[in-house]
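Notes for the one structure printed next.
A single protein chain has been omitted; all remaining protein chains appear in their positions.
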Amino acid sequence: MKRFFASDFFYDFVRSPVALVSFLIVLFLILSAVFAGVIAPTNPFDAASLNLMNGFTPPMEPNLFTGDVFWMGTDDQGRDLFSAILYGLRISLFVGAMAVALATVMGVLLGLIAGYMGGWLDNLIMRFADIQMTFPSILIAMLIFGVARGILPPELRDEMAITVLIVSIGLSEWVPFARTVRESTLVEKEKEYIAAARLIGLNRWQIMIRHILPNVLNPVLVIATITLALAIIAEATLSFLGVGAPRTEPSLGTLIRVGQDFLFSGEWWILLFPASTLLALALSVNLFGDWLRDKLNPRLK
Amino acid sequence: MTQPLLEVKNISVEFKTRRGALKAVDDLSIDVQPGEILGLVGESGAGKSMMGAAILGLIDPPGRLSKGEIWFKGQRIDQNPETLRGCEISMIFQDPLVSLNPLKKIGDQLVETILRHKKMSRAQAIDRARKGLIEVGIDPERLNAYPHTFSGGMRQRVVIALALAPEPSLIIADEPTTALDVSVQAQILELLKKLCRGRGTSIILITHDMGVISETADRVGVLYAGRLAEIGSTNQVLRSSKHPYTQGLVASTPKIDTSSFGQSLYQIPGSMPKLDAIPTGCAFHPRCTQGTLKCSQERPPMMNNAAACWLLEETRQGI
Partner (left out) sequence: MSFITAKNLTRRYDLSDPWIVRQLTFRPKRFLTAVNDVSFSVEKGTTYALVGESGSGKSTIAKMAVGLLAPSAGTITLDNHNLNDRNLSPQSQQSMRRRIQMVFQSPYASLNPRWRVGDILAEPIQSFDLIQGAKNQAKRVDELLEQVGLSPSDAKKYPHEFSGGQRQRISIARALSSQPEVIICDEPTSALDVSVQAQVLNLLKSLQKEFSLTYLFITHDLAVVSSVANRIGVLNKGALVEEASPKELFTNPKQDYTRMLLNAAPKML
């Protein structure tokens, strides 16, 4: 740990305004989401606590009927937008993170196998990847989502929505991981320390996991960060289109969809605040990922 | 005494890092006479490639020429080396695979180089290029061939032709034969020698291989930790080395010598210091078997134009 703080990486990190600011914003948003239960003044999902009379209250203005003040206003059903955003952040981040985790594990494993074992297995995996890459990942996610919804019985549909969302986004994002890991694996495979490992009788899996894996993980962190931004946007898009998180468990995308309906009738805040939050989140994650990629480039010779 | 072709005066090349400024080359002075082959020998990290790069102004930031002057044909060039680059001073690098543009035919690369530095028509330049290829022993019909169709040795010949095309007065050759087989190496060195003697071109031959130096160079400078340890004629430096480092280096080089079979090679204890841990005083003193107290305290200047060693001072005064 101490070595990390003394390293060149950390030194450059605290001296780069882009890295620092984007990281802090992401950290702030993550913490807000984690502590949403504590911070949020109301629970926007508890239908019983909602007062329809609170609906359409502008931000920071007392409600005409109840006199309650809401920092970011309320939506059409009287939900406090501030709380909704906090809980929505939770879902967006949760889905994003889990989807990235799934994509990472799947992509890294497939990349390792394709690179090390080569032959027809390599061909199979890579052609599969090529085919998948010809479609936009949103379409693939929608496809998987649709199929899953078709299979699942109606009672489970809403409950499983989040899981299906995670699986569909995760399955649409594994290819960059696999390709990069495969490239690195092909390079490492030829190095003499792998020959040395074969000389002491290790089998293929032992060599792949113990020796090659630690050396191909470098670019994975960068890809994961950028994929996180993509996954968050993907989730928001799917929810916006109505095929993602339901209104009962809204994510930022769902809130944006709701807000869009009311934009032209003057209740601008229902759209603006969730959209700004999403923008801040995705942009910061993206910027941080970009900075990471430049920093972790093999520039040290 | 003819004016030297190249005079390097007290140059230092520094790299700024967060641990402070590291000196890859530290207060180095050396001359190159017209028509001579000067060898620069040293192990990795000694700074010899840095020196070659410094002369042509090829040091990339965060490194820079922090001190000193470089004079060429009586004019100062360290301020604006680009004008001479490739024209009066050419360079040959180690790896012929990356020195040639793989997407261009070698004829095009040659013609481009010629036209860049000399005014003539394209037809004349092509003619020149053909002559250049003949000189280095390549069939001129291969003008339209791509680099990957040549073997390593042939490619290096093309690189030499490229370096000679603008008719420079000085060629800096940075490990030109290290990547080649022994038999090819011998041919390339012969070629370099023949061509440069013929035209009176000087060469700075940078290498870590003492054998190459002994066969090719007229004079040789030995570098250690960015400093010049010894300089003199090849015969002198290799046969009667004055600096303990040179003596150690010569002694530990394996030779084809059946009388020494089975015996252990002489080895210099320790290893070359890293740039951020250069000892005070003489950089070699921790590994030197003949060191004195003074060696650890003060850096020795070049004595008698032969070696930078305090031991020489004693012998001089002892006479």
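Note that the chains are named A and B in the order they appear, and that numbering of residues resets to 1 at the start of each chain.
Just so it is clear, a contact is a pair of C-beta atoms (placed from the backbone, for glycine too) under 8 Å apart; a residue touches a chain by one contact, two chains touch by 3 or more.
Note that the coordinates shown come from a computational prediction; the quantities given were computed from them, not determined experimentally.
S.K.: Out of B:S121, B:Q267 or B:T289, which residue would touch the omitted chain in the full complex?
M.R.: Among B:S121, B:Q267 or B:T289, only B:Q267 touches the chain that is not shown.
S.K.: Using the touch definition up top, pick the residue from B:I70, B:I171, B:L249 or B:L311 that touches the left-out chain.
M.R.: Touching the chain that is not displayed is residue B:L249.
S.K.: Out of A:R79, A:R179 or A:H211, which touches the unshown chain?
M.R.: Answering carefully, the residue with contact to the hidden chain is A:H211.
S.K.: Which of these touches the unseen chain: B:E7, B:D78, B:D127 or B:D209?
M.R.: Only one listed residue reaches the unshown chain, and that is B:D209.
S.K.: Touching the absent chain: which residues on subunit A qualify?
M.R.: Within subunit A, the residues touching the omitted chain are 191-193, 195-202, 211, 214-215.
S.K.: Where does subunit B touch the missing chain, residue by residue?
M.R.: Touch with the absent chain occurs at residues 43-44, 181-183, 185-186, 189, 208-212, 214-215, 234-235, 238-239, 248-250, 252-258, 260-268, 271-272.
Assume only the chains that are shown with their structure count from here on.
S.K.: Averaged over CA atoms, how far is the centre of subunit A from the centre of subunit B? Could you give it in whole Å?
M.R.: One centre to the other, that is 54 Å.
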